[in-house]
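Below you'll find the structure, written out as structure tokens, and then a few comments.
A single protein chain has been omitted; all remaining protein chains appear in their positions.
Coming up: subunit A.
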Amino acid sequence: MNEELPLVEMRGITIEFPGVKALDGVGFRLFPGEVHALMGENGAGKSTLIKALTGVYRIDSGSIVVTGQERSFAGAGDAQDAGISTVYQEVNLAPNLSIGENVMLGHEVRGAFGINWAATHRAATQALTRLGLGHLDTRKPLSTLSIALQQLVAISRAMAIKAKVLILDEPTSSLDAAEVDGLFTVIRSLRDEGIAILFVSHFLDQVYAISDRLTVLRNGQYVGEYLTRDLDRHALISKMIGKDLDALKSLGGNRRRAPRAADEKPLLSASGIARRGAVEATDLDIRPGEIVGFAGLLGSGRTELARLLYGADRADEGAIELHGRRVDLRSPADALPRRIAFSTENRRDEGIIGDLTVRENIILAVQAERGWAKPMSRKEQDAIVENYIAQLNVRPADPERMIKNLSGGNQQKVLLGRWLATKPELLILDEPTRGIDVGAKAEIQEAVAELAEEGVAVVFISSELEEVVRLTERIVVLKDHRKIGELQNGPDVTAQAIVDVIAAHGVEAAAETLDDADGALPDSIALTTDKEAAR
């Protein structure tokens, strides 16, 4: 579609880490005025390629040509000077600084007497206006904004350095549908200005909605470059995983079960549990072997409710009964011995212990439950670890590798192994498949379904409603920190049905979910801000 010279051309990029070739002779082109999606499973080398382009990693061989000049980046600063700007998956901003300071950090306007703050904030407002965020007060702390707005501020910051290339690594993973639409409006307008945009996302729908061109990587190798409109989803997925999709499609076809007898005794029964500012009084029953979905928009209270069930936060009011007996869950250390496990949505901060090995990460919860004085023998550890590495297909299957060197999906599998090793009766999974690839997603869903067969009760939380509908037996719908209904899953329950329940609940809600028409960005964003402020 575009016969001009590429803005960025990477050829024969090879990067080796101790023991692994993360990238092996990979090529990549990026043209001005296009959105180019980089696709691949976890561990395919997407992040590594981005880090090569942004100067975070040194390349062992190959060449990077930007606007016709061969470049060798020794650090992120060099790449920025070449006009390459990046917004990472987790917002990398300083929440305690003001919005304006965040946008202009490192590029403050300087006058005769050091930084000219008035001019700096004016420049920040200018950069924000470009993305339709001109109404923000640049002197307010960044932490007063919602995650979606922070994401847009991060993009403003990236554009403040006059970038020609904008890299967006999983920018949508913590945004809800309306926020994604707002972000896409911004991306399209930047594209139309001639900016080259590299987009990474695990949401196929989004990739098809926004991208013009795709490059697929697999196991650190280049698979091919395609125009998005020429490659349908099945073909794309097959190229990403390197095998036929049918194997995956057979999964989750019919996990929904017939309704249970109403008098079956619940494993966990919560009555009126609440925590100020997080969850309003909620009743909930969970039965053995049942997969219960928590559905709701981001900030609906689904995570907060799950945290109360695990004792990660303590409930102010209400009571939780396990097997009919009242329990007081003050901390995870109270919940684990009672056979409750919780896999967090915040893998980096609350999940992995980065500098410990895969083995140590897996056994940690079991060991914590036993106490430090009763160590597990090495043999016992190896048995558990080998079992879960094999069962969950952790790659690389090396128990002595530091977990921080694994890809996101494999870290998630290791964490799942950690919780399974505690032999839970109730397993709470908060966004277990966020930000991970199709293959790993299917493997995790498979594992969850098997657990339920074995009689483990599972709480499954995901912002992908399709996934919740496919996997669960009963769906608890939450909105604005409240449980607003329960749906018994069945053939007539679809993602749309859940959205309808959420939308039907209150007029303001309808306005929010339905208002995804074109150019709705400033309005929908403003709505989110008001809500944040009202809390």
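What we mean here is this: a contact is a pair of C-beta atoms (placed from the backbone, for glycine too) under 8 Å apart; a residue touches a chain by one contact, two chains touch by 3 or more; residues count from 1.
In this section, contacts and distances are computed from a predicted model.
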item	value
"ABC transmembrane type-1 domain-containing protein", "ABC transporter permease", "ATP-binding cassette domain-containing protein" or "Response regulator" - which is the UniProt name of the missing chain	"ABC transporter permease"
Contact partner of the left-out chain, one of A:66, A:186 or A:312	A:312
Per the touch definition above, residue among A:100, A:332 or A:432 touching the missing chain	A:332
Touching residue (missing chain; options A:48, A:98, A:185 or A:344)	A:344
Positions on subunit A where the hidden chain makes contact	11-12, 14, 25-27, 60-63, 222, 312, 331-333, 335-336, 342, 344, 349-356, 360, 364-365, 367-376, 418, 422
